[in-house]
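For this view, one protein chain was removed and the others were kept in their places.
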Amino acid sequence: MTMQSATEISPDMPEFETETLRVSGLSLARGGIELVRGFSLDLAPGDAVLMSGPNGTGKTTLLRALAGFIRPDAGEIRFGELPPGEVAADCLGWLGHADGLKPNETPRAALRFWADLTGQSRKAILPLMRAMAVESLIDRPAARLSRGQQRRTALVRVALANRPIWLLDEPAGPLDGGGRARLASLVAWHRARGGSVIAATHQRLDWPDARRIDLGAHR
Amino acid sequence: MSALRAIFMREARLAWAGGGGAAGPTAFFLAAITLAPLAIGPAADLLSAVGPGIMGFAALLSVLQSADRLFGDDHGDGTAELYLLSGVSPAWLVLAKVTGQALATLWPLPVIGCLGAMMYGVPVQPALMGALALLAAIPALSLIAGFAGALAAGIRRSGLLIALIATPMMVPVLIFAAGAGRSAFEGDERALANLLLTAAVSLGTIALAPFGIAAAIRSRLG
Amino acid sequence: MLSYFSNPQRFDQLARTLIPIFAVLALGLLAVGVYLSFFASPPDYQQGETIRIMYVHVPAAYMAMALYAALAAASFVYFVWRHALADAAAEVIAPIGAVFTVLALFTGSLWGKPMWGAWWEWDARMTSVLVLLLVYLGYMALRAALEDAQQAARTGAILAMAGIINLVIVKFSVDWWSSLHQPASVIRLDGPTIHSSQLWPLAIMALGYSFLAGWLILYRLRSQALRRRVRTLQRQREQAARAREEAVS
Partner (left out) sequence: MNAFLDMGGYAAFVWPTWGLSFAALAGLVVHAVLERRAAQTALRRLEEDEA
């Protein structure tokens, strides 16, 4: 599977202005159990962070705190100077455990909806689907897509939203070898445009000069 | 504004096609209308007296019947998270969603309510008033069902829990909506008052419920 | 004032001192109430001896509503200031309020039979109490259905606050609904027709019920703090076991 060069993916999307994510002294507890204590992180444009650690160590909880779904018990999260609450919508691309696809909706209809909802142009849909090699499935209802194909479609949605900071929860979970390579090139294209990404993952993802954090050590 | 239109269109399209669209509430309403006389008995004067009330009651139950699909699916398949992160104000987003779904699935209720009332021996004019009251009640019914559905999103077999949570909140709109039909049938002058009160409750619910639903969705994602 | 109670030790001290005081007050008031109800107040000129049922029915109905107001207030404090004690209070109050509501319904029915001739009268007041019972059950069912404690607290708070708004509208709509054929109820309960000698037992019994409810709430709050510590300890033990098992594998 040749590694697609970052420039091949060419929906005409402008560069991002610089958006840094600063996390300082974050601690998170769930049901009385402390998952993360004193976690700090700076994510400058172009950075990539891979979070690993046994399940139940708080990877997902940390991502959900960064997205503003969960209030941390201590510490601060800042996008530039703003807390996640106000600004999360404009600068966060989110990929949760679930792909956000409706069973009886086709990728074409879904991605058009997400483009309209986030105020992006629909022209970027096809190039991005080609980048994830799912363009042939554009009119097949999501229920009849495989888990891997659904995940690729969800990754297209994340890219389509054109947001600088990506939070990806197990992005490569159901992906095969080809899928992981295409994910790597999508992330490389995103970072080349000044975007940044934090991913929680079990698998070894070899994204060039990505910082690796083992959450198990943070308790 | 186009984002809200996008949500409205998507929810209406999905509700219309998937999940049986209007078939669910319609089938439930017809079943209730058919079974009630078998339980109450064929006495014509009795049936016509309870006719308007049965219509209101059955309409309420058919809205409740499809309540868990309103927000339960979004909670499970990740859509709720994405909606909250879309930058659209949650209350407006929820209102657009419930309006889309209500129009796509509940439009037959007033029609069936009118025909059903006539089947129970209610004259045309009160039957029409009952149907009008049902139409006025639909916003309140669907938003309250949405609120209960959002609170119980993702819980296994949440149907019973949603019914228990929504029942007390449906009391006012049921009293006024069924009251409109009944007063029209009994010829006392409160029919219009009941209709206006139904509309008032619906407007109040439109103003308040979206914030409650948005808060419920956010708390269930926390 | 709110932050004063935010640390558990200070609240626990206060609870430990208040609990015996409330117990003594409740028992004393109830004893005086029983005496006043039976020996120191005349039968009613219309109802005769059945007036004595009112001395337990009205306090029960009053407690049912007062406890829901407390539940909603605690939920509001939790929702806005995230005050763990307020959430604990809301969780503890709900079952107590539900029991008082059931009690109010039964005593109301036992009162209705001799007075109106029917075990259940769909009048505005009794119907509202029945709806209140459903609100309590809905709140408890929702909290029980949510495993995550934090979600149960926030979601329960939202439902409780919606419930208080709804109960106001329910009160109005049920009055409107029942006023069609129902003649104004023969006995004006809270109107001037209550003779002062009948007001005293009612007030004392209501006060006795209130202090008993206060005792129950404080007492159960303390045992709930224990239960939450047990749950946390169990979770920590499970997590430690998981970590050990990971270290081995």
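Brief remarks follow.
A, B and C are the chain letters, set down in written order, and residue numbers restart from 1 in every chain.
Heads up, the rule we're going with is that contacts are C-beta pairs under 8 Å (C-beta built on N, C-alpha and C of every residue); 3 or more make two chains touch, one makes a residue touch a chain.
Source: prediction; values computed, not measured.
Displayed chains that the missing chain touches over the full complex: C (touch as defined at the top).
In the complete complex, the hidden chain is touched by one of C:Ala72, C:Ala90, C:Val129 or C:Leu212, namely C:Leu212. The chain that is not drawn here is touched, among residues C:Val99, C:Met140 or C:Ile164, by C:Val99. Contact between chain C and the absent chain runs through residues 30, 38, 43, 48-50, 52-53, 56-57, 60, 96, 99-100, 102-103, 106-107, 110-111, 113-114, 209, 212, 215-216, 219-220, 222-224, 226-227, 229-230, 233-234, 237.
The rule we apply is simple: only the chains that are shown with their structure count from here on.
Taking the mean of the C-alpha atoms as each chain's centre, chain B and chain C sit 31 Å apart. Centre-to-centre spacing of chain A and chain B amounts to 38 Å, using the average Cα coordinate of each chain. Among all residues of chain C, those that touch two or more other chains are 150. By the touch criterion stated above, chain A contacts chain B in their complex at residues 64, 67-71, 88-90, 92, 94, 96-105, 109, 113-114, 116-119. Residues 131-132, 134-135, 137-138, 141-142, 145-146, 150-151, 154-155, 158-159, 162-163, 165-167, 169-170, 172-174, 176-177, 180 of chain C are the ones touching chain B in the complex.
Those residues of chain C that touch chain A in the shared complex are 148-150, 228, 231-232, 235-236, 239, 242-243, 246.
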